[in-house]
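A short write-up of the structure that comes next.
Every protein chain but one is kept in place in this view of the complex.
Naming follows writing order (A, B, C and D), and every chain is counted from residue 1.
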Amino acid sequence: MQAFIYPVVTAIVIALIAALMLALAAKFMSVPVNETQVKIREQLPGANCGACGFAGCDDYAAALAEEGSTVKTNLCVPGADAAAAAIASILGQDAMDVIEQVANVRCSGLCDSTKPEMDYQGIKTCAAAKSMFGGPGSCKFGCIGFGDCERACPYGAIEVCNGLAKVNREICVGCGICAATCPQKIIDIIPDVKRVFVACSSADKGAVTNKLCSAGCIGCKLCEKACKFDAIHVEDNHAKIDIEKCKNCGLCAKACPKKVIHVYPKPNVKPMVKVG
Amino acid sequence: MAERHTNLIVASAPHVVSPANTASIMRDVLIALIPALAVSVYVFGIRALMLSVCCVVFCVFFEWLSRRIMKRSNTIGDLSAAVTGLILAFNLPVRLPFWMAAVGCLIAIVVVKQLFGGLGQNFANPAIVGRITLFIGFASPMANWTITSRMSQAILSAAEVDATTGATPLALSAAGLPVPTNMEMFLGLINGSMGEISAAALLLGGIYLIVRKVISPAIPVSFLATVAVLSLVFGLDPIFQLCAGGVMLGAIFMATDYVTSPITTTGRIIFGIGCGVFTMLIRVYASYPEGVSFAILLMNILTPHIDRLTRHKTFKPAEGGASK
Amino acid sequence: MKKTKLQILTNGIIRENPVLVLVLGTCPTLAISTQAINGLGMGVSVLVVLTCSNIMISALKRIIPDTVRIPCYIVVIASFVTMVQLALKAYLPSLDKALGVYIPLIVVNCIILGRAEAFASKNSVIDSMLDGIGMGIGYTLTATVMACIRELLGSGTIFGHTVTAGTITPFTIMVMAPGGFFVFGCLIALVNKLTKGKAREKQQNKCLGCPGAAFCSQKVEEGGAEE
Amino acid sequence: MGFSKHLNGVHVNHSKNTAGLPIIPMPAPEKVYIPMSQHIGAPCTPVVKVGDAVKTGQIIGDSDARTSAPIHSSVSGTVEAITQGMTQAGKIDTIVVIKSDGKRELADTVVPPEINSFEEFVAAVRASGVVGLGGAGFPMGTKFNIKPGTVEYLIINGAECEPYITVDHAAMLEFTRDIIDGIRATMKWLQIPKCYIGIEGNKPDAIAKFNELLKGDESIKVHELRQIYPQGAERVIIYETTGRIVSYGMIPWNAGCIVANVTSMLKMSHYLKTGLPLVSKYITVDGDIVVHPQNVLVPIGTPIADVIDFCGGLKEEPGKIILGGPMMGRATPSDEYSVCKSNSAILCFSKAFSNQRKETACINCGRCVAACPMSLMPARISRAFKDKDVEALKELDVLYCMDCGSCAYVCPARKPLNFEFRQAKAMVMEASKK
Partner (left out) sequence: MSAATVFYIVLSAIITNNYVLSKFLGICPFLGVSKKLDSAMGMSIAVIFVMVIATAVTWPIQTYLLTPNGIGYMQTIIFILVIAALVQMIEIFLKKYIPGLHKSLGIYLPLITTNCAILGVCVLNIDNGYGFLQSMLNSFGSGVGFLLAMFLFAGVRSKIETNDYPEAFKGVASTLVAASITSLCFLGFSGMLEKIFGM
């Protein structure tokens, strides 16, 4: 009988002592933690992309937990509606939809549509190349094509093909890291619902652009005439679309002689035209 | 208007570069190893040459193969694999079966170097790890020393007394037997790993490397000096300790491997001293007779820390000096 | 998505192999895999403990209060470990001697605690048992394979039977510490290759490589450590 | 760090092929293309219109900004166009195109200035259009616009440590007297007690000539610099002559010094004597494929192609054309760019010579660490740059890199180290802005 009692009693006594001490310790030495913040942080994807405007996910969670109602719950673009809803429910607020954003490259100059101006033998990044006479291409406004954006994208949504960055709109969450990285500043972050874009940023005069790139906007203003909503205008020698006014009709794209206005298919429909 | 020149090369300054490149440095190391190779062929016979060629060929082959499998650029042209192969060969006893040497090459090139991304990214010297692995893995073949008629009388007579003592001078010394004279040690008329026997030939190579500015004297000098000083401290003959075993080969060719040694001169001196201290500690106290390779490996592992602590101080005014 | 019983059972063998994919229980695997028999013995011991503790914890999951669940799990596991230890001592004393301290250390083998926390505390008794058996087989296979490789290369034998010894000089370093790390690394690389990198994502993305993964309240990342 | 210790550097092959050759003036080209930003600071706005007739030395661009220098027409003729275009500085800039009438008539404004006060001196220096002609392009007028008496040392940079370039050397031999006059004027108006003329030891004739003319003048001393690149870098020459340390975030004035290039001093001196502003530049034309390597006096704005033609053209299709020295100069994409104030050389190299950089892996040899004059750790900075580790870059003091290129010169792996560091600096600046 003793063979059973000793181990059981010892184990119980030691366990009790340990439990008691821990319970006492927990009671007298506790330090409060902000659990809301931890919970919110768990809902965020942890990409630390900064699309919310805070310095990383932790920061955003802290701001939400501490300032509550003053910080919007729908700022996390990568986490999309799911994260927004989860955060809202943690904070006991109504869920808000995230305005889905997507990146768009304002250039269509593929390797065969434009020519290099020099034999660039430096570091193969766009930022470095830009510091050398504005990049190896003869057009100084377009995509340099060394893929700084591709390396920066945490989602693998942007890729350089044939010398031009292309965004995969299915994967892109619109976090804006590529736009911040691009030394040419030709990547825009725009609401996903907008589907008509001018894929050129050249500020060269039409004649110059025409000489340098077969896929460049020459500022002919045919699109301006085609647009029924006064949404497209030529500024800085290339067409620009006013996002507020654009109704996605695509008439400008039909009118464009250089085919630099692209129309993306509606979301959730298989893409018909690939970017660029 | 003149004839136009367009589409020129645009690259960043400087537009001129020093003549030394990786391949030329490695070539210099290979040249510096020739005297030691010659001595080992003289002492051990033609098999020394065969084993060396075998190691070089295997190393280059493994380098080529692994780069190919990883679908990366071919790097055998930088000659670093050939250098590894030759140095590894120098660390082997001349009778070692060729397949064992090949295992060493496999470990050195594939495991230690290419698995970590290739030249410049390994943290331990490939030849050293190759040697240690063989040394521990194939303990008896790696201690199977050969006696030839060109060796010192002390070794020949020791072999006659006891057939099992095909031993190195260090083993003789440990066993309390008479050891070769210092001159014989210096010239290399002894047995041991095939490339490390002749201190004279290795020194010649070392001087060549220093003159060609391939290596800085910091590591060899501090390493050898530490060994000498510690020998005196332990009451041993410093010349014997310097010429015996792998100290010369290690100090001149293995500890000075750029990739695995510190980058600053101060760091290199600390590295050399560390190598010397551990070498002597292992020689005197541990169960292995020779500690050079363990010492260098340990210092290789410590190199990141040494580098961290011996950083150059940037040229700037002392704290609180005039600033904007 | 609900997994079928078969999936639960086979999950642990390759796709979520506890050692090679989740990188749990590395210490005993490395330490005992010098001989195939030890690997097998260790594997079976873990299998038994894992299955029993999974069943027990799953059965008790409603009774155990949430706040003290970890100590409770540990006690349950420790009890089974002690039983296995006593059984080995009685019936296989040579194996017990060979495995030595690593038998009591099964208690802190993260596989067991990890499965208790991640699976058994949330699933039915039957599922938990299957999970335990599957994971246990995964562990046993890995430990045995690794031990076979090391024994073959390092001593030229497998399960003590001479294979190459005598014809090829054994590469003794394989049964020493460096050989253990190396073979383990190569096996993980092999699994990475077979799963086309999916295994690596698992190794990196969660803190599965650390022993406290199951119940670590503060993420280690905060302190700068990762994996 | 004691004064006795020298800064690191690299031994570069001097290749001073044109040393001892006289400076040959080049006739006005058909057209000159004068960019409006040839200096550090605010770009000038054109003050002429298309169709205007201009004369040599007439101001065609000016700015009100404190840090700026006026730009003068280098030829006489008519303004043909004012366009936007890429300049040799790699930026898009306003360019005034002047069609030369071939006469190079001087403007009426070219009369020696009258100087009676510090203010008038500074105004004259500014009006001369002289900028840091060694390559930096900092306006002299701004540099000298300090409180008189606050500077202890005037340092004249005659190191000319870049290989190939010999124009400073030629100018020092030819116009020694003018340079000394310029120095004396500067010392007088800025109340500087002491002047060092730093000349690298490979120009003993220039050192001898200065010593001879300065006999008995204790305030101006010639300092023979070691023959090691980069002795001419501002921070290095200040340290080597005075032992003072100027580093990132400081200007020489913080250390009580003013540094001026020897040619800048000469051009300023010429302006004070004749009133002719900076309209032409001494240029070394050299390189393995130039038919007649020589030193030329080139009107500013002359296309590179014209200068090369003047020197007999090229023996073969060039691989690289470099503006400036081979250590810090810029390779241009084409020879359509024009010469500007801060150029001192045009070097043309064959394709074979240019294609010598094939990057391999860093082998940690430590040559870059031994070479860096700023005692940085280039190999580690390069690694941190590769890892995009901004914290480490900052900690490794990448901002103190002065882009001298010593590290990249010695690198056996042919890594473009200093180019990487330029990117790294941009990364650090970007991060600290946030």
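Everything below uses one rule, namely that contacts are C-beta pairs under 8 Å (C-beta built on N, C-alpha and C of every residue); 3 or more make two chains touch, one makes a residue touch a chain.
Small disclaimer: the values here were computed from a predicted structure and weren't measured.
S.K.: Among C:14, C:108 or C:145, which one is in touch with the chain left out?
M.R.: Once the missing chain is taken into account, the touching residue is C:108.
S.K.: Check the options B:26, B:86 or B:124 and report the residue that touches the missing chain.
M.R.: B:124
S.K.: Among C:74, C:92, C:125 or C:163, which residue is in contact with the omitted chain in the full complex?
M.R.: Touches the omitted chain: C:74.
S.K.: What is the set of chain C residues that contact the non-displayed chain in the whole complex?
M.R.: 23-24, 26-28, 30-31, 70-71, 74-75, 78-79, 81-82, 85-86, 100-101, 104-105, 107-110, 113, 176-182, 184-186, 188-190, 192-193, 197, 200, 203-204, 207, 209-212, 215-218, 220, 222-227
S.K.: Going by the touch rule given at the top, which residues of chain A touch the chain that is not shown?
M.R.: That gives, for chain A, the contact residues 3, 6-7, 10-11, 14-15, 18-19, 21-22, 25-26, 28-31.
S.K.: Suppose we count only contacts with the excluded chain; which residues of chain B make the list?
M.R.: Contacting residues on chain B, toward the hidden partner: 70, 111-112, 114-118, 121, 123-124, 129, 132-133, 136, 278, 281-282, 285-288, 291, 293-295, 297-298, 301-305, 308.
Criterion: only the chains that are shown with their structure count from here on.
S.K.: Weigh A-B against B-C on C-beta contact pairs and write down the one with more.
M.R.: The greater number of contacts lies at A-B.
S.K.: Taking the mean of the CA coordinates per chain, how far is chain B from chain C in Å?
M.R.: Roughly 41 Å separates the two chain centres.
S.K.: Any idea how many Å lie between the Cα centroids of chain B and chain D?
M.R.: 47
S.K.: Any chance you could list the residues of chain A touching two or more other chains?
M.R.: In chain A, the residues touching two or more other chains are 117-118, 121-123, 132-133.
S.K.: Among the residues of chain C, pick out those that touch two or more other chains and give their numbers.
M.R.: Within chain C, no residue touches at least two other chains.
S.K.: Please output the residues of chain D touching chain A within their complex, sorted ascending.
M.R.: Those in contact with chain A are residues 86, 90-92, 332-334, 357, 416, 419-420, 422-423, 426, 434.
S.K.: Quick one: which bits of chain D touch chain B in the complex? Just the residue numbers, please.
M.R.: Contact set of chain D toward chain B: 1, 7, 10, 12-13, 30, 163, 235, 239, 245, 247-251, 254-255, 303, 305-306, 308-309, 313-314, 317-322, 324, 326-336, 347, 349, 351, 354-357, 360-367, 369-370, 372-377, 379-380, 396-397, 400, 405, 408-414, 416, 418-419, 422.
S.K.: Can you tell me which positions in chain B touch chain A when the two form their complex?
M.R.: 6-12
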